[in-house]
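Input: a single structure, listed below in C-alpha cells.
Note that this complex is displayed minus one protein chain, with the remaining chains in position.
Chains: A, B and C, in written order; residue numbering restarts at 1 for each.
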C-alpha cells in the first residue's frame, strides 16, 4: 500500500489555488488559511476580493505604522484598500453573497462529504462555544465554493468523508476541495481526483481516506499515478 | 336642514393641515393636492419632506431656468434640495415607509370609511387604467395617515362613507380626514368632527353625508355649531 | 485587466434575446436610460417583458419601445400618467399585458431577487385587489401577504459616473431603481455621462459596486451639467433649454 509523503505547505497550496482564479473574479477568502490565497495572486492580475464586513477590492496588510483600525477584514485583521474599492453595510454585503454575486469563495473545513456537504463551524463537542459567522452564507451563496484544507487531521482522520458527522454548514454546496496532497472535484458520482501533488497517488489517497475515488484528472501530470 | 356653504379652498385647507404638523416631523405629501401643504409650512419651521422616489429634505419648486431633471418629486415635478438632504434608492425609500419611520403622510382619496379604510387608487371602472404607485405603501406605513379631500364629489356624493365601494388602498389606516368643510378624526366609534370650517355645522355635515357623526371637537370654535 | 466598458450603446445591448425580461431603471424621466433604450429599439429584440416603475411617457424612451410593439408585458406600479398615451392605447387595445404592483412591493421584490431572498411577507396591499390570491399570514398581530422576488435577464440602468470595473454613482433622484435593478438582473448594462479612471470614485460614495455590473457605456454629459455640476439648462422633460444655461462654455 502506497503511503502519502508530506504534501504541499499551506503557502504552496494557496499559490496553487490562486492559479485557478480567473482574472476579473470576485472572490471571498473567508478567515484563516484561505486568506493566504490573496498573497499568491500576482499584483498585475485584477481579482476583486470581497470581505463580508462590507468591502470590495480589499488590499493586503498595511505596512507597519499604517494600521487603520476602521479598515479590517472578516478575520478582524488590518487590511488596505485598492483603487476601485467600495464600502457597504452588512445587509448589502450579505445580499451580494446570498444573491449569488460572488464568483468564488474559499473556505476551511472540518469535513466535506462526497455530496458536497460542508461542515466547518462546529465540532459538535458539548463544551465548544458555537460560532458560525458568515460561513453558512458563503456556503450557499458563492457560485463556486472551494475548500482549502489538509487531507487528514493531525491524528490522520480523513476530512473527506462519505457523510459528515459534524454539524453541517451547508448541503451540497462544495464544488472543489484543495488539499495538501490532491485537488478533488465533487461530481454526481462523488469525489474525483483532479490533480495530484508530489508523490501522491490515487491508490494512496484511497487508502488514506477509505473513499471510492474516481480519476478525474483534467491535465494528467507526468509524476501522477 | 342646514346647508353647507362654500368651504375652504384647497390652498386654505393646505395651510390648515400645515398648522398641525409639528416641527421635526418627517412628512410625505403624496402627489396632487396634498403637495400644496409644502408651500404652507413656514420657512423657519423644520419639517423634513420625504419623496418616495428617494429623497429626504425636498425643497420647493425651483426658480425658472433652474430645473434639474434629475431632481423631481413623486409627482414627477421639478423640486429642489434643502440643507440636510439625503438621497437613497427605491428599496431604501420604501423601507422607510413600510418600516414605520415616516411621522405623517397626507394623501388624496376617493373614499374613506368610518373604520379608516382608504380607497384612492382606482375607481373600479372597467375601462380605467389602474395605477397604484406608492399609495398602498404610504397607507400602511406612515405613523399617521391623513387624508386631504373635498367632503363631497362634484355631484355631491359624500367621500366619507360607512363602507368603501371603490377598490381599497389600505384597511383601517387613516387617522384623520381634512375636508373643505370640517376635520374628522377616525375613532373606534367612527367619524368624530374635530373642527368645523366657516358656517359648517355637525347637523349640516350629517345631512350631507348621511353618517352618524360624533362631536369630537378638541378646541370648540366660537363660530362652531 | 478588468474592463466592462463598451465602445458604443449598440455593443452594450448586443445579445439581448427575444422574450427576455428586462428591468429598465428610472422614475418618469429621471434615471431613464434613454440611450440604451434607443439602442435596444435599434437592436430589434421583441416579445420583451419590461419591469419599470412606469409605462413610458411621451413618444421617446420606453414609450417608443412600446410603440414599436416590442413589449409583450409590463410589470410596474404606475402606468397611468398625463402623457402615457402610447401605453394607454396599447392597453385598451389588449395589445400589452399589465402586472401591477404597489411601488414599494415592486422595489422590494427587485431587491429580494438581488439579495437571494426566496420570498417575503409584507403588510402592503393586504385587503386590496392587488393582494387577491396571495398567501396571507398574521405576524405579530398584523396581516401580511407573501410576495416573491422579481428576477430579470437584463437591467438597463442610467448612472452619472462609472469606472471600468462598473462602480457607479448616480445623481439626485435619478438614483431611484438603478441600484436594486443592477443587483437583480443576470446581466446589467449601465449608461453613464462619463466613464472615469479606476480610483476616481471615492470608495465611501460608490452606490452600485462593480460586482453588480456587466457592461458600462459613456453617453456624454447632459446639456444642463458641466463637469457633473448643475448649470441650469433644461425643462422638466430633460429637453435642453439653452436660454437658461448659466455661463456655459460652448468650447468645452
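Worth a mention:
By definition in this document, a residue touches a chain if its C-beta (ideal position, glycine included) is under 8 Å from a C-beta of that chain, and two chains touch if they have at least 3 such contacts.
Just so it is clear, the structure is predicted and the values come from calculations on it, not from any experiment.
Note that the undisplayed chain, when the full complex is considered, contacts A, B, C.
Contact with the omitted chain, checked across A:11, A:89 or A:212, is made by A:89. Here the missing chain is touched by one residue of C:41, C:117 or C:200, and it is C:117.
When you scan A:46, A:81, A:114 or A:185 for touch with the missing chain, the hit is A:81. Shown as candidates are B:13, B:48 or B:131; the residue that touches the absent chain is B:48.
Seen across the whole complex, the unshown chain contacts chain B at 23-24, 26, 46, 48, 50, 56-57, 81, 83-88, 91, 94-102, 141. Taking the complete complex into account, residues 51-55, 64-73, 76-78, 81, 87-91, 93-95, 97-98, 117, 122, 127, 129-137, 140-141, 167-171 of chain A touch the chain not shown. Chain C residues in contact with the hidden partner, per the touch definition given at the top, are 108, 112, 115-123, 137, 139-140, 142, 144, 148, 169-172, 202-205.
We adopt the following convention: only the chains that are shown with their structure count from here on.
Looking at which of A-C and B-C shares more C-beta pairs in contact, the answer is the pair B-C.
The geometric centre of chain A is 56 Å away from that of chain B, both derived from CA atoms.
Per-chain Cα centroids separate chain B from chain C by 29 Å.
The multi-chain contact residues of chain C, meaning those touching 2 or more other chains, are 111.
Contact of a single residue of chain B with at least two other chains is seen at no position.
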